[in-house]
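Every protein chain except one is present and positioned as in the full complex.
What follows is subunit A.
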Amino acid sequence: MNVIANNKWIGQRTIRPDGVDKVTGRAGYAADTTMPGMIWGKILRSPHPHARIRGINTAKAEALPGVKAVVTARDIVDFPVDKSVMLGIQDMRWMCRNVMAREKALFPGHPVAAVAATSEAIAARACELIEVDYEVLPWSIEIDDAILPDAPILHDFIKFEGKPSNIAGRMEIKKGEIAEGFKQAEVVVERSFATRPVHQGYIEPHACLVSVAADNKTTIWSSSQGQFMVRAMTAHLSGIPQSDIRAIPAEIGGGFGGKTIVYLEPLATLLAKKSGRPVKMVMTREEVMRSTGPTSGSKSTVKIGAKKDGTIVAAQGTFYLQAGGLPGSPIRGAVGCSFSPYDIPNVLSVGFDVVSNRSKVAAYRAPGAPIGAYAVECVLDELAEALKMDPLELRLKNAARQGTKAAHGPVFPRIGYVETLQAAKAHPHYTAPLGKYQGRGVASGFWFNAGGESSAQVNITEDGNVVVTTGHPDIGGSRAAIANICAELLGIDYRRVSVLIGDTATVGFSNLTGGSRVLFASAMVVTQSTEKIIATLRERAAKIWEIDPEAVKWENGAAHPASPNAGQFEPLTLAQLAEKAPQMGGPIGAGVQLNTEGAEGGFGTHICDVEVDVELGIVRVIRYTAVQDVGRAIHPSYVEGQMQGGVAQGIGWALNEEYIYNRDGKVDNPGFLDYRMPVCSDLPMLDTVMVEVPNPKHPQGVKGVGEVPLVPVMAAVANAIHNALGKRFYSLPMSPPKVLQVLEGKG
């Protein structure tokens, strides 16, 4: 391990390199971008939850003055359903059908055609002129309906146990002998839970601007969590080779997983190609709510058995997750993460991927894990109660440690879960007095974290400053952390390091900003690039001094003789060496591309206090403390920010957020007024405790931090409500009508 001691910049709350642009309104987001000759694209969307598309007539739309191009599924490369083509985690069979309905419209809001015109208004009018011949089909929205034996089948190619079904997939993890395990149990708690789909809720709607030249050279500016993903998906769906596409990452106004796929870019590309004009597309909030994201709704059953002394001997989970109209719900996260914080000898965890007539789900912060943790951590709370044990004590007793074989397979290296439990227990919050109708709950959570492909280029400018280019869109402050690391290694002021996000033509392949992988991976490639540069700088100083490079050390931003017997020389600073570069071997720069490995899972333990208004059924979170093993906080403010943001989203998921459907199978609350995300006055200050157990496989000890914070929240809130009222909720959201029902004994 090469974790630097006595850091000057790592761990400092430096000002982010992109900050001034953002606070002055100058930062360029996708919807802020324009081009000469630009026209506007709009999408016609299905009004039906489920309908066969028998034909589309676009003649009238094409004849409307101002309309420059119309595209339908015919213009998009087809990926037949019988052969899977994977691009990263996305299956192109579903991608090509999600971007534009092919055989069938699968949810209200499913695109069926797109138009480009000289104004947004004309494009919208043209959409209304497109005639679609629909054969309306019966539909189902909820899991319970979709898995009934006589449910309307969405896709004839999906078979489960040999029969046509809406269950598109099953995944299982197993450890020990589950039946034997439960035989040893003295106390068993088994409960069923339900959660609703919730939207990632980024404030910036999806947007892009695409220009396609006559020779196919294509430039895409868009809001996404990965410019390389945008390039690859657009290439596959448009038939334009990847080498002809340059995807430029605009600043991104939030994603949380919801911008790890494409919706607009392939359509804008096809419209731009057909029309010969640059095409801009921006979704409305309503389109975002109806047609993108959300994460799955779920049904689950969790059963945990323990001995009287609190030793957990067996645990079983069954998780049904909604995929939306096309397969692909995050069952891996639910099945794989739920029991991972614990050392349990016998585990069986099974997940089912269920399609129904909703928009296709997209990743949302630790996809699947919060759903699993909600059920498991509520059951643990009941178990602690049955055993008359402190809930943190129960977790401590069964906590996964170094050497524990996790339910999902790996043997844990040095992990920090126990530390989070101990820190939570020792926190004054845990023993603070509570008032009437107030309650306290705790819960823990785990996320795998990830490594993967990353590229960086580090260049020294002629005036001796540094430009770092990485390939990952910065969604929560990663540029600031990278500046800290590079300045630390070079021994210079962090303000001399500027950090840019490269486009697909200027930096090597880099995988998505997602999975809590960005700083883990980019810190590695930036570190290696910077180390190469330091080696060059030492060589150059050695040449000037006519000594051996080994006799030169790099310290405080300058080359020094490594020891008194290397000779007596005045230090050569970065600026001096940069100035001499033309005479001394030319430009100084280095690039590194890696498939990074060694990401370690992250753990968090949360304490939540609520107060229930028993008249109105309103639950208020009045105090919240999130404890997390963050590996190493390279920029503590942005680590805390990730924790606080995740908690706020979890509180929304727990208390208010849900899609409400009307009788026609359409979302009835597709706006921020009725889809109620937490606002400032809904929340208290959110306390954070960063436990730092460095990742031994990372040069700076980094572990991913972005996703863990959402995982325990729903259970922490639910457990707190139980503590306040003595009543339990088994479904989310715990919104006022539901709370009142339970208070009145009807729940």
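FYI, a residue touches a chain if its C-beta (ideal position, glycine included) is under 8 Å from a C-beta of that chain, and two chains touch if they have at least 3 such contacts; residues count from 1.
Just so it is clear, contacts and distances are computed from a predicted model.
Chain not shown in the complex: UniProt lists it as "(2Fe-2S)-binding protein", one of "LrgB family protein", "Carbohydrate ABC transporter permease", "(2Fe-2S)-binding protein" or "GMC family oxidoreductase".
Checked against the full complex, the one of A:V347, A:I475 or A:A654 touching the unshown chain is A:I475. Considering A:A27, A:V188, A:M584 or A:L743, the position touching the chain not shown turns out to be A:A27 (whole complex). Considering A:D91, A:E204 or A:E611, the position touching the chain not shown turns out to be A:E204 (whole complex).
In the complete assembly, the contact with the undisplayed chain comes from A:G641, out of A:P49, A:G169 or A:G641. Seen across the whole complex, the unshown chain contacts subunit A at 13, 15-16, 18-20, 22-29, 31-32, 200-205, 251-256, 282, 284-285, 475-477, 480, 635, 637-638, 640-642, 644-649, 671-673, 677, 679-683, 685-686.
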